[in-house]
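One protein chain omitted, others in place.
Naming follows writing order (A and B), and every chain is counted from residue 1.
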Amino acid sequence: MVKTLRIDDQDVSAGTDDTILQVAQDNAIFIPTLCNLEGLKPVGACRLCLVEVEGYRGLAPACVTRVEEGMQIYTQSERLQTYRRMILEMLFVEGNHVCAVCVSNGTCELQALAQRLGMDHSHLEYRNPAKSVDVSHYRFGVDHNRCILCARCVRVCDEIEGAHTWDLLGRGIQSQVITDLNRPWGESKTCTSCGKCVQVCPTGALFKKSKAVAEMEKEHEFLPYLNTIREVRSNG
Amino acid sequence: MGKVSIATVWLDGCSGCHMSFLDIDEALLDLADRISLVYSPLVDNKVFPDSVDVTLVEGAVSNEDDLKKIKHIREHTRLLVSLGDCAVTGNVPSMRNSFKLKDVLDRAYFENAQVNQRVPDVSIPPLLPRVRPVHQIVPVDVFVPGCPPSAATILQVLGELLEGRLPQVGEQSHFG
Partner (left out) sequence: MDHEEFLQIGEQERRRQAEYRHHIHVCMAAGCLSSQSDKIKTALETEVEAHGESGHCLVKGVGCMGLCGNGPLVAVPSEDVLYQGVTTEDAPDIVKNLGKGPIRHKHCPTDIPFFKSQHKIVLENCGRIDPERIEDYMAVGGYQAFMRVLTELMPIGVINEVTRSGLRGRGGAGYPTGLKLSTVARSEGTTKYVVCNGDEGDPGAFMDRSVMEGDPHRVIEGMAIAAYAVGAHHGYIYVRAEYPLAIERLNKAIRQAQKAGILGQNIFGTNFDFSLEIRLGAGAFVCGEETALLASIEGRRGSPRPRPPYPAAKGLWGCPTLINNVETFANVPAILRNGGDWFAKIGTKKSKGTKVFALSGKVKNIGLIEVPMGITLEEIIYDMGGGIPDGRRFKAVQTGGPSGGCIPADHLGTSVDYESLSELGSIMGSGGMIVMDDGSSMVEVARYFMEFCMSESCGKCVPCRVGTALMYDLLTKIAQGHANQSDLQQLETLCDMVRSTSLCGLGQSAPNPVMSTLRFFREEYLEKLADTELVKE
């Protein structure tokens, strides 16, 4: 079964169960995403992939919205671009993302999206929260300063590895990812040290020890079924 | 046509952005025909001129001296450029914002000092409670992220400005 619809005035066809995001990607139409990762259950949390659909009252998250016959979708309106930049600004001011001294400088999806979407400074006030770093694990570390709470680590650990070591603690601006019942990562009884969480982390929040600034490259072959390298750079 | 007057200032930063500026290398010679560097750590002039066309600001606003300087500069500059991550985001200097200023000073000058335990206060300006990017103090016209922005980026920004256009750095540079 095939459906036909329009994205940004381009006629496209789609499978019945496809999401707007899948169809857009198939047709090389760029919709920014952060929490989404092919292979993991979509959660619609980062809101970067919001698009306008004609006849819809509100904006639709492309990652979880199924296509419908005859849909008219707009992905690049001025309004959407403004919102997307604001979401990025929010992420930058919420934590302490100091790209210059980050292990993932140059490979970070947040950094790359800011560049691609033209977020060259933040209108919002930096919150500079006091956040911790847990390096109790023998191979990996988690730097909460750089965590954007996309919950990819939570999902990959639960859905793929089956360990469910990661989860979320607290709520709102106080939320953070935790291992086990908020035990230090190194003392986790459930962690298999597989490293999947580190590979799917979009920023430098999860990293391998011994990596210095800009050294935290993702291993392309690590999880071949997970699209860990995001095509977010315009020339990428 | 007269030369475009350009100033550069160095607030709380590592001077890497100025280094990157100098990395323009031989293109500096072409620039020299079109600009006059009226105030900069690189030249002798100690007083900020009354009217400057473009000022490139490196560094975040961290102390009272920075604060006074940037306000003065803004008043006497037509176009203000935040050059590099410290000016644009606060960057490394702002990492102290997660702590109370007193705790930071105590750690540096008491806990980790073997001798002469005191916070230096002679002939250096007091720190502000929070480090802030330039645009949160005064309006900024152009943002050039990067740590540092590459020489090519700086050259492109200057080129645009000299052509009378407001440069869009866009995808040419990124944070970090």
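Everything that follows uses one rule, which is that a residue touches a chain if its C-beta (ideal position, glycine included) is under 8 Å from a C-beta of that chain, and two chains touch if they have at least 3 such contacts.
Everything quoted here is computed from the prediction, not taken from an experiment.
Chemist: Of A:A14, A:V93, A:V142 or A:C157, which sits in contact with the chain we cannot see?
Modeler: The one listed residue touching the chain not shown is A:V93.
Chemist: From the list A:D134, A:D167 or A:D180, which touches the chain that is not on show?
Modeler: Touching the chain that is not displayed is residue A:D167.
Chemist: Using the document's definition of touch, tell me which of A:P61, A:G141 or A:P202 contacts the absent chain.
Modeler: If we include the chain that is not displayed, A:P61 is the one touching it.
Chemist: On chain A, what residues meet the omitted chain?
Modeler: 43-47, 50, 58-59, 61, 64-65, 82-83, 86-87, 90-91, 93-94, 123-125, 127, 148-149, 151, 167-168, 170-175
As a convention for this text, only the chains that are shown with their structure count from here on.
Chemist: Which residues of chain B touch chain A once you look at their complex with the stated criterion?
Modeler: 82, 85, 88-92, 94-95, 97-99, 130, 132-133, 135-136, 140, 143-145, 147, 168-171, 173-176
Chemist: Using the touch definition up top, name the residues of chain A that touch chain B in the complex.
Modeler: Those in contact with chain B are residues 92, 96-102, 105-106, 108, 111-112, 114-116, 118, 120-122, 125-126, 128-131, 214, 233-234.
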